[in-house]
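Only one protein chain is missing from this complex, and each of the others stays in its spot.
On to chain A.
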């Protein structure tokens, strides 16, 4: 597990990753903005620092078929979220070197059709049999149809004892 790095050392190490544009500290959580991130270089840096990959979030874009991809690393005392975006609907796979990336990438491929070239086992993880990739992509890009204000009585009535 990670050595207890000083926040300044950690920030400097993150800024040195190729493609990183900025590092922001928001109440102890670090947000790294890196649209052109070199993901393998990020994985190597995090492995050197002893910081584990927690999970990967994908947010599909409606307009161009791309997606924002956020790598959430955890050093036990804080979460470090590295935000990048796909290029031609793909990002290099981290799974050959990072086991925790394997299921996360397979799930994102199933749900949003983001490709991860180099994945050692790119078979469906949670996609139902007979359904194409991008199970949720279109529906997630569509604006919410039920965007009303909350009307639950619990939201306005005093707490019960």
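Everything that follows uses one rule, which is that a residue touches a chain if its C-beta (ideal position, glycine included) is under 8 Å from a C-beta of that chain, and two chains touch if they have at least 3 such contacts; residues count from 1.
Everything below uses one rule, namely that contacts and distances are computed from a predicted model.
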Candidate names "Sugar ABC transporter permease", "histidine kinase", "Hydroxyacid dehydrogenase" or "Cytochrome P450"; UniProt protein name, chain not shown: "Hydroxyacid dehydrogenase"
Touching residue (missing chain; options A:16, A:29 or A:62): A:29
Omitted-chain contact residue, chosen from A:23, A:39, A:53 or A:113: A:53
Touching residues on chain A - with respect to the absent chain: 1, 27, 29, 52-55, 57, 59, 70, 72, 74, 76-79, 81, 99-100, 102-104, 124-128, 135-136, 139-140, 144-152, 154-156, 158-161
